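A protein chain is absent from this complex, but the other protein chains hold their places.
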Amino acid sequence: MLPYLGKAMTNLFRKPSTEKFPVGDAPQAAERYRGRISYNPDVCVNCGMCMRVCAPQCMHRDIETLENGDQKITFTFDLTSCTFCGMCADFCSRHSITLTDDYMMVGTQPEDFIVTGSFIKKAPPPKPKLTPEQIAEMKAKAEAAKAAKAAAKAEEPKADA
Amino acid sequence: MFEKLIDNSMAKSPWIFHVNAGSCNGCDIELVSVLTPRYDAERFGFRLTGTPRQADIVVVSGPITLQTRDRLRRVLEQVPEPYVVVSLGSCPKSGNVFKGSYSIDGPLDKWTHVDVSVAGCTPKPEAIVAALAKATEILKEKRKEMRK
Amino acid sequence: MMIVNFIGSFALIVLGLYCMVAKHNLVKVIIGMGLVDYGANLLIVSVGFHAGGTAPIFTIAELTRASFFVDPVPQALTLTSIVIGACTTAMSLSLVMMLRKQYGTLDTREIRRLNG
Amino acid sequence: MTALLWNLFYVLIFPGLFFCILMGILLSGLDRIWVARMQRRVGPPLLQGWYDFLKCCGKETIVPRHAKKAVYFAAPVVGFAALITIALFLPVVGGKPAFSGTADLVVILYLLTLVSVCMIVGAAASGSPFAGVGLSREMVAMISYELPFVLVILAISKVTLTADSGLPMTFSLQAIWDYQTVNGPLIAHWSLIPAAIALLFVIPCEVGMHPFDIAEAETEICEGTLSEYSGPPLAVFRLTHMVKMYIMTALFYVLFLGGISTGIVAVDVVIFILVCVLLTFITMSLPHAACARFKVEQVFQFYWTFVAGLALISLILVWLGL
Partner (left out) sequence: MNSFLQNFPILAIMTLFVGAFVTSLVGRRNAVARNVVVAISVTGALAMMLALIKPVLLDGQIVAYWLGGWTPVEGWAIGISLEVDALSLFFGLIVTVAVFVSGIYSFTYMNHDDSLVNYYTLFLMLSGSVLGLVLSGDLFNIFVMIEIMTFTAVALTAFRTSYEGALEGALKYLVVGSLGSTSVLLGIAMIYSQLHTLNLAQIAALIPGQGGNLVTIAAFAFLFMGFGTKAFLFPFHPLAADAHAVAPASISLMISGVLTKCGVYGIIRLVYVLYQNINTPFVSYLVTGFGAVSMFVCVTMAFNQHNFKRLLAFHSISQVGYVITVVGLGSALGLSAGLYHAMNHTIFKGLLFLTAGAVQHQTGSLDLDSLGGLSKKMPKTTLLFLIGAASISGLPPFNGFASKWLIYQAAFLKGVYDGNFFYIMVAVVALITSVLTLASFVKVSQSVFFGQLPEQYREVREVPLAMRLPMWVLAVLCVVTGLFPNFVQTYLLTPAVSAVANLTAYIDSAMGAGYAAAHGIYVSGLTEVPITGVWNPVSWLLLLFCVTCGVAIVALLASPNDNSKLHISSKDETAEERDDKYESFFSGEEALYSQVGGSDLFWGFKHSWRKYFSFMHDWHSGIVNDYTLYGVVAIALVLLVCVIVL
């Protein structure tokens, strides 16, 4: 007990090691801290990889078809459902999802915890129509290839002998 | 005047009661670390109590499992007015990775009003301190409203 | 001469106490109580005895300074004491009978529900 | 009329209610700050006890179904009143208690017991199982510190009785104070030094400060005795706890450091307050910072062997006339 008493006495005259935090700015988080998700819809390719790897299924994709045939794709990240594992960011090939170092996720409303972003996916151009001749030509090509393959197969045993 | 004094003290001495509703202990440890020298919540009068009867702020962590559901409800009923509920971490608000499990009966909103939520798995102690600070303001407002 | 009586009463008391302490049968314990009583009675009677005294039966007119008789008080005491002893024995025996009905035994080592 | 007014002043203002509450809040605030500093924390504001008290007053009071309502509400008030009554008997300033001749050390000993008993009865009346455990611990703590306390009091009484100052009263605080005025403070009496140390150990357990707060172990048995208390009754209990710090330190001051008088009341009061503050630091803050909470049987053994041994040594030394 005596050493503790000594320690207590010396501590009494030292500066407290307490952070000042609620007064003033929040301190910087540690390097590579995984905090609030940021989502950049502009580079997203809508691959859906993030949704596949997300264990708590915190993201939600809304697909809304616009009048002109384009799709408005909205990704919603519910931070109150996220485990901040960073898997989505790792798997995102275009780095559209990143985890920032903002940890101050405090709020009174559900909206405070929603990270969302949307982009328009252009409808692809209409496909060209094939004529019957073209189809017949393609079929013939396929037949020829097949025959060639069969011939090659027949020659093989000979080569072995 | 006396009532005003009480209102002001309400924000200066909030006592916390912590309910673990099936949490993995991550948030619980972080909550305790709020009282450590580094974050020292006691300078705002925070104090962990052992009983809901003396609590002003009820901090709930963990998804609401079937086992803890009734206990949680009982504890929440036993807290004297006015009080504030804080949901700590992602689990109580959504169920987190346990979402959809057969043994989860959440989220917390289903059983009580949640005044302040902290997201994170787990939240940093600074975030918890900020949430508690917000909770004290709400506590004061609640008391004022009740008085009217 | 009275020394024999004193030794006898002492022996009776010790024997009775031995019975009460060492015997585990309740009836024997009560016999021990009786023996202690008898010893005490013998002692009292012996205390009042004067060698050569007559029985202390007189009318007031006959009583003179020269009368020599054994002390009547111890005899009265002994009579009272014997009566009380008989009552006690009867009482304890009735208790023993009921105990036997309730506990099914007379062994003191088994009649110990009130302990600790 | 004037006498009545003076008595009201005694009860409500100076050695009584107001001063006690003030000192209690001051000492508890200082204690909490010191403990925080020793743990390298900032610590709560000085008036934290006052805020706690006010806050509890503003809360709802839930009387549990199993509680006995009358006892539940009466216990804290009676306990607090008993404590204030002790304050009126202490000759803190100028060697004159507010109500002299009505009490002595044994009465104070029993009033302190009454304070604990009120807490115990209140806890019992609240009907909580945790309170049941808490009150049993409170009781064991009481058994623990009572023996050394009694031995200390006996030693002091012996010293003041055998002195040839012509004092017929043995257990009287007034007499002890007068003895010290003539012969110097009792702590300077070397055979009483072990007793003084023993009393220093008794103080934190009597108050229920941290290493000895087995009855109110908040994490272990959910606040123990106070488990079912909420609202104003809880506030009064918290206040009782704080005022008890003041009363115990003041009692030490009277018993061992009494008789110091400069003749100027203000200076005396300042000296007295300083001594109380110092004693609070030594007996409550230091063990709080340096020790973890004891177990029930450890408290019991510690007090009945070590502390009681110290007090007994003192008593024997005094007995031998040393």
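Note that the chains are named A, B, C and D in the order they appear, and that numbering of residues resets to 1 at the start of each chain.
The definition used in the following text is that a residue touches a chain if its C-beta (ideal position, glycine included) is under 8 Å from a C-beta of that chain, and two chains touch if they have at least 3 such contacts.
If you're wondering where the values come from, they're calculated on a predicted model, not measured in any experiment.
> For the unseen chain, which displayed partners does it touch in the full complex?
Looking at the entire complex, the absent chain's contacts are B, C, D.
> I'm checking contacts with the chain that's been left out. Which of D:14, D:34, D:80 or D:237 qualifies?
Checking each option in D:14, D:34, D:80 or D:237, the one touching the absent chain turns out to be D:80.
> Which listed residue, D:16, D:44 or D:259, touches the chain dropped from view?
In the complete complex, the chain left out is touched by residue D:16.
> One chain is left out of this view; which of D:121, D:203 or D:289 touches it in the full complex?
Reading the full complex, the residue touching the unseen chain is D:121.
> Which residue numbers on chain C touch the omitted chain?
Counting only chain C, the missing chain is touched by 13, 17, 20-24, 26, 29-30, 33, 36-37, 40, 43-44, 47-48, 71, 73-74, 77, 80-81, 84, 87-88, 91-92, 95-96, 98-99, 102-103, 108-109, 111-116.
> In the whole complex, what residues of chain D lie against the chain that is missing from view?
Contact residues on chain D toward the absent chain are 7-8, 11-12, 16-17, 54, 57-71, 77-78, 80-82, 84-85, 88, 99, 101-104, 106-107, 110-111, 113-114, 117, 120-121, 124-130, 132-133, 135-137, 139-140, 142-143, 146-147, 150-151, 154, 157-158, 161-162, 168-172, 222, 227-228, 231-232, 235-236, 295-297, 300-301, 304, 315-316, 319.
> Spell out the interface residues on chain B facing the chain that's missing from view.
Given the touch definition above, chain B has residues 2-3, 6, 19, 51-53, 68, 70-75, 77-78, 81-82, 146-147 touching the missing chain.
Simple rule for what comes next: only the chains that are shown with their structure count from here on.
> As a quick test, compute the distance in whole Å between the mean CA positions of chain A and chain C.
Centre separation, chain A to chain C: 106 Å.
> Express in whole angstrom the distance between the two chain centres, defined as the mean CA positions of chain B and chain D.
Each chain reduced to its C-alpha mean, chain B and chain D end up 35 Å apart.
> Could you state the distance in Å from the CA-based centre of chain C to that of chain D?
Chain C and chain D have C-alpha centres separated by 61 Å.
> Chain D: which residues touch two or more other chains?
Those would be 36, 39-43.
> Show the residues in chain C shared as contacts by 2 or more other chains, in ascending order.
Residue numbers touching two or more other chains: none in chain C.
> Return all touching chain pairs.
Applying the touch criterion to every chain pair yields A-B, A-D, B-D.
> Contact residues on chain B for chain A in the complex?
Contacts found on chain B: 37-40, 43-44, 90, 93-97, 99, 115-121, 123-124, 126-127, 129-131, 133-134, 138.
> Sort out for me which residues of chain A touch chain B in the complex.
Per the touch definition, chain A meets chain B at residues 16-19, 21-22, 26-27, 29, 35, 55-58, 78-84, 103-108, 112-113.
> Which of the residues in chain D end up touching chain B in this complex?
32, 36, 39-45, 48, 50-62, 130, 217-224, 226-231, 234
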